[in-house]
Every structure is written in C-alpha cells, then in structure tokens.
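A single protein chain has been removed from this complex, and every other one stays in its place.
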Amino acid sequence: MFYRENGQFKTSYKSDQQIFPIPQDRWAIVAIVALAFFAVPMMVDEYLFRAILIPFLILSLAALGVNILVGYCGQITLGAGAFMAVGAYAAYNFLIRVSGMPALGAILLGGLTAAAVGIVFGIPSLRVRGLYLAVATLAAQFFWDWAFLRVKWFTNDASSGSVSVADISVFGWTIDSPSDKYLFCLGILVIFSLMAKNMVRGSIGRQWMAIRDMDVAATVIGIRPMYAKLTAFAVSSFYVGVAGALWGFVHLGSWEPAAFSIDRSFQLLFMVIIGGMGAIAGSFFGAAFIVILPIFLNQLLPVIGGWFGLEVSIALVSHVEIMIFGALIAFFLIVEPHGIARLWSTGREKLRLWPFPH
Amino acid sequence: MTGRKIGEVILDLKNISLSFGGVKALQDISFNVLEHEIRAIIGPNGAGKSSMLNVINGVYRPQEGEIILRGEHFANMNSYRAAKAGLARTFQNIALFKGMSVLDNIMTGRNLKMKANMLLQALWVGPAQREELEHRLKVEEIIDFLEIQHIRKTPVGRLPYGLQKRVDLARALAMEPQILLLDEPMAGMNVEEKQDMCRFILDVNDQFGTTVVLIEHDMGVVMDISDRVVVLDYGKKIGDGTPDEVRANPDVISAYLGASH
Partner (left out) sequence: MSFFLETLIGGLMSGMLYSLVALGFVLIYKASGVFNFAQGAMVLFAALSMARFSEWIPQWLGMDNLFMANVLAFAVSVAVMFIVAWLIERLVLRHLVNQEGATLLMATLGIAYFLDGVGQTIFGSDIYKIDVGMPKEPVMMLENVFEGGILINKEDFVAAFISAMLVLALTIFFQKTATGRALRAVADDHQAAQSIGIPLNRIWVIVWCVAGITALVAGVIWGSKLGAQFSLSTVALRALPVVILGGLTSVPGAIIGGLIIGVGEKLSEVYLGPYVGGGIEIWFAYMLALMFLLFRPQGLFGEKIIDRV
C-alpha cells in the first residue's frame, strides 16, 4: 500500500481539523500505541525497562513541558530541572503529610504546585526576554537546588538528605514491577500528549505561538502577553512537575536534590532543540535520542578503542558524550532549527509523493 | 462611490503629542475620523505617520492629548483595549506569525471572540470543539473574500510578499473590526497587486461598512480612494480635507516639493 492521499477528500472542516488528517498516519499511531501497551511488556526484559524505556517515557513528558514553553511560546528556560524538583518534593510532601492521600493525587498536586511556582518565576518574562529570562529561570534553579538541600522541612528532616517513596498504588493497582511502572508512565504520557496536542492546535496554542513569532502584532490583535506567557509557564511547569514526581516516585524510588540539578535542566533543553522546537513529536525524538546515546556510546566506544588497542575509560566516554551533545546542539541550531521532528516530516512529505515525485 | 453613507464622528483625536526622549515625533495633532469613511494619513518620510497609527491603537502612549472613540474617552489606550474596542491594523513591515500556517494566522485574529477555557481546549470537548468549528467557518469566509484559498495550509514564511500583505489584512479582518488601520498596505507591490489591494480595501469599506484609516505613499491611490486626507510633516499637521483641498494646499505642496519655506 502506498502512503498516499489520492481519493481521500475532506467534506467538512471538522474532518480537516483532526490531529492526524491522513488516515494512514492515524492507523500508524494507533498501531504504535497498541504495540507499546500490549506487545512491548511481553517482549522486553527488566534492564530495558529500567535503563531505557521508563526514563524515556518520563523525560519525554518533561521535554513536552519544556517544548510548550520554549518551542511554542518562545520563552527560554534553563530551570526546568528545578520545576521537576518542585514537582517531586511537593508530591512527596503531599503524600506523607496528608493522610490518606492517594499517590496519583499527590503526583498531580505536585504538578500543580510546580505550575504555581512556574507562574511566579515566569513573571519576569513579562518585562524581559532572551538572555535576561534565562537568568530568571537560572535563579529558580539555584534557589530550589539550595532549598531542597538545606531546608529540612522539605525532606521531612531526613538525616541523609534523601527521601524515598515506597511502591505506589493507583486505584488498587500496585505498581511494583518494571512492566507496571512502564505501563503507568506510558498511560500518563499518552494522555498528557493528547492534551498538549489539543492545546497547541487550539486557541491557547495559537496565542502562545503568536507571542513567540511576533509579540507586538499579537498584542495588537488582542492577545494579552501576560495571559499567554503565564499560561505557558503554568502548563509547562505542570508537565515538568508531574514528570519530576514520576521520576522520583516511579523511576528512582529514593532521591536527592542532585537528581534535578542544572545538568538536568540543560539536558531537557537539549532534548527539545535536538528533537524539534514547536513539535510535539520532537519531544519524544529528543528524549529517545538523549536516553539512548550514552548507552550506545558506552557499548560502542570501547569496541572502537579496541580496534586501535586503546583502553576507553568511563570518564572518556562521558567526555565524548558531552562533546557530541554540544556539537549536535550547534549543528541543529544552524542546519535544522526544528530538529529531528522536521527531518521526519520532510521525509514523510517526500514519501507522500514517492515514487512519482512529479 | 456607491450607496455607503458617511456617518458621525467615530474616532476623535485631540491635541496628541508624543516624544521619544528629546525627539518630538508628534506635536499637538488633532483630527477626526467619520464612520464608514476612508481616511488617509500622508506625509514625507519621518513625518510621524506610523507613530500616529501606533498612538491610535495603543502601541505608543502619547504624553499629551486624548483619544475619543465613539464618545468614550481613552486616557490610557493600550493594544488590548484598542483590540476590544474594535480597532484592527496591519503593519508596514509585515508582522505575521512566521511559524504558523495562513489558516492559523487568520484564526489567531479570532482569539478575542473565543471563550472556551484552557481545560476544555486541552480535552477538545464541548464548547471548545464547537467554537473551533464556528470560527473556522468565519475564517473561511474571509479566505474566500480575499481569494487566498489555495494557500490556506502554507506556512506564511514561504509566501511571496504580496500574498503576505494579503494575509496580514485577512488577520485584521478576522477581528471584524469597526475601524481598520492600514500602515502602507501597498508598499513594495507591483501595479497588479496594488489594484487587487485597492479593490479589497474598497470592498471591505463598502460591504462591511468598516471605517478605514490608512497610510500610503502612492499619491495616485490615496487621492483616488480616500474621502478625506490629513497631511503630516515633521510631526505637525499641515493639512486636512478632501483630496482636492489638500492638493491645493500651499503648505502641502511645499512640503512635498521641498520649496523654500
């Protein structure tokens, strides 16, 4: 079967406004999601769940949040890690301090807390942009780094400074095995992605993009920059906060503030740049790339080193890793600012016409 | 012109003065705009025409003077209030949203009329979905009106200049404005594109009864389509009246021909 739209006509604006107007795309997505839910848990071993799939899902969610802010609303953030931390620690405190609090409730409340904090640190965006805004978000990063390390209340006076959460259960389903954790994260990611897609194709998404592309023109047609920017900060921080709570509750189980350091913030930004700014799918591509590359290099570099009789240390692998990230960032910004997502959609455009491009 | 009827004063500007630091961009300028008319602002480069437009829709805030819109005083005009009050505008250097398609650009013009809250939008249910469809219908009308059906889904960045200007106009029209401010709508166009644009402006004025305030350099066009003309030079008003009156005004002639004062 060709990837072809011949003979498919839209007879209503409603059908033209679907997320995937081309039926082949729609079926492909349904197939992928079905595969992810039903086939993957049966085929994959524990290592793959722990090392790749679960981090990928959670970081995709965080990248989605960063993408809403950076890619759709054009507001740079270097403090996403801090909002993950706020989500994680807020969720932790809700869980242990409110008796009878269900885990899912704590996670969502963690996200909401992050959203509120996001609004506060987004206020400078009403006056400044670009680098100056980056500084404001860095202020958030350093402040929360410090707060979760030094203010003992947040960690429930834990002497080691690290907090831990037992296996959670949601509506009677105890999430303890890796495949349970995977399915839980996958479910949340699917729901949140759909909601994100709906927002960016609706009125609020257009407001964000208008502010990103030309803020003066946007205000002239009646968009309030304050509303657009602060909602972007809130929604973005909510996503990032929920991702942080999942990272703590589901992936790590017990964690310290270092899990959400500034390196995490940069990593999330890199995912969005490499994956594709202003594309939902870009968040997934970016997260996949950044989760897989280090593991790939760890396997590959010693082999290559072996050919030349060199011993490749772990330190060297990590240096090569950051070199590659750095180079790729510059490369994508210069050559394809819309990242892997754009390469992917260009490829698909070609495929629509293949094999008769004229 | 056809059966359109010029009405009462809809927009009244009184003693507007605007300066940037020491530079006086506008000095004590007063003029009014009547409902349904086409009002042109002309003047040499640097006369303060764009500043005047920016004052009207609240991008710049004048140090002195007042803006009266339908009898209502606006001491602190800002862009949002102007948009709510039914003012729309296009830009001299096209200010479209480059990363969005033509359709999305025009849909953005409807944002003030879309009320569904964010959560409903995220879930894409009920009012949010209905609204999206209703406004799409309205936007499609404008697309038909401006004859840009073929580029509906194209990202605006890829369009030629003339079409971008048309999309800019479409976005302004999507707001269903009462007063349309056009900042050099025909700058940089060839003759054919200018004719199209003139036709659209006249049609908008005629069919929707929209009041038009425009800045334009092409004297032929201005004198042809506008009902009244105000002339600025170095931030001061030097002439105001019908095209014929303005053409006969000695101050205007000297400003344009550079004759000695």
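We call the chains A and B, going by the order they appear; numbering starts again at 1 in every chain.
Simple rule for what comes next: contacts are C-beta pairs under 8 Å (C-beta built on N, C-alpha and C of every residue); 3 or more make two chains touch, one makes a residue touch a chain.
As the structure is a computational prediction, the values presented were derived from the model and not from experiment.
The hidden chain makes contact, of the residues B:Phe91, B:Trp124 or B:Phe200, with B:Phe91.
Checked against the hidden chain, the listed residues A:Asp25, A:Glu256, A:Glu321 or A:Glu336 yield one contact partner: A:Glu321. The hidden chain makes contact, of the residues A:Tyr47, A:Trp146, A:Trp173 or A:Phe296, with A:Trp146. Seen across the whole complex, the unshown chain contacts subunit A at 74, 76, 123-124, 127-132, 134-136, 138-139, 142-143, 145-146, 149-152, 216, 262, 266, 269, 273, 315-316, 319-330, 333-334, 337.
Here, only the chains that are shown with their structure count from here on.
Chain geometry summary: the mean Cα position of subunit A and that of subunit B are 41 Å apart.
Of all the residues in subunit A, the ones that touch subunit B in their complex are 13-14, 17, 195-196, 198-199, 202-204, 206-207, 209-210, 212-214, 216-224, 231, 235, 278.
Residues 57, 59, 78-80, 82-84, 88-89, 91, 95-100, 104, 107-112, 114, 116, 118, 121-124, 128, 131-133, 136-137, 140, 171-172, 175 of subunit B are the ones that touch subunit A when the two sit in their complex.
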